[in-house]
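With one protein chain withheld, the remaining protein chains of the complex are depicted in position.
On to chain A.
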Amino acid sequence: MLRPGPRQAPRRNRGIGRGRQTAAAYALLAPSLVGVLGFLLAPVVIVLVLSLFDWKLLATPEFVGLANYRKLFTDSDVWHSMLVTLYYVVICVPGTTILSLLLALLVDRKLRGMKYFRALLVIPWMATPVALGLVWSWIFDPGRGALNQFLGVFGIDGPAWLSSPVLAMPSVAAVHIWQFAGYNMLFFLAGLQNIPRTLREASSLDGASPVAHFFTITLPLLRPTMLFVLITNVIGSFQAFDTIFVMTEGGPGDSTEVATYLIYDEAFKKFDFGYASTISVLLFAVVLVATISQFAYFERRTTYEVSG
């Protein structure tokens, strides 16, 4: 996926010295170097250091070694929030991926007006998460909300979606899926359009059914797209915050208290920067492992399945 291209031979060294080219390059890079190294990479290092300190607002930071980590492993709130986060990821990632793939298969057909359908389906991605979170809170409102009013038309007495510990999480996750299915559809659409049409003709001449064609030819060839969609979605769902902040504030109880929300709470409500940093390190480690293992899995599978 995101891979620097093959090393390019320096091409235009005529007339410009290597030293001057290096100076020019670093001059062009200067602002982004400050941004990337200073505001993206350095904070990762700092958060690692902070996790070794006991640092409450206004108090002097005190080095405590791994004490925060010892606390982490026995803190049921943390493990609860990691499980809640995993639950969220486990609903959102397959939900978004499968729905967006199905939508892509539909809009890949050459029919009239297809470009309008494509555009309409991408609209949820534009949503200001906070604004749409509030709109959805109202749709889920048990009394006057659109969903229960709609169910009422059929004589169904709808539940209190967001104030039920069981239903709150799936409801919030549904909003996530709603928001990103159309956007991810675009990537699958690009992947589908890169598959040569002749393969379809060949397999239908061989008498393969569309379903067999999908599983033996389309799906294996979509592997790179699949990896991209899965990885961006896993990273994205682990970081969910805005919608949850306005829809449930982590509740009811702590049923939607995802890790990001817990970190926000510890750092900016309880002002316990040291411990919040420790939870951040844990979250980062989990995201890293999830991302790397997807790469590994796909690398291993791709080699033999495409030929088989």
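Brief remarks follow.
FYI, contacts are C-beta pairs under 8 Å (C-beta built on N, C-alpha and C of every residue); 3 or more make two chains touch, one makes a residue touch a chain; residues count from 1.
The rule is simple: contacts and distances are computed from a predicted model.
The chain absent from the displayed complex carries the UniProt protein name "Multiple sugar transport system permease protein", chosen from "FeoA domain protein", "CidA/LrgA family protein", "Putative nitrite reductase small subunit" or "Multiple sugar transport system permease protein". Per the touch definition above, the residue from A:47, A:151 or A:195 contacting the chain not shown is A:47. Between the chain not shown and the residues A:52, A:78 or A:121, the one that touches is A:121.
If you put the hidden chain back, the residue from A:103, A:172 or A:230 that touches it is A:103.
Contact with the chain not shown here comes from a single listed residue; of A:69, A:87, A:214 or A:245, that residue is A:245.
Residues 1-2, 4-5, 7-8, 10-13, 15, 18, 21-22, 24-26, 28-29, 31-44, 46-47, 50, 103, 106-107, 109, 111, 115, 117-124, 126-132, 134-139, 144-146, 149, 178, 182-183, 186-187, 189-191, 193, 224-225, 228, 235, 238-239, 241-242, 245-246, 260, 263-264, 267-268, 273, 276-277, 280-281, 283-284, 287-288, 291 are the ones on chain A that touch the missing chain.
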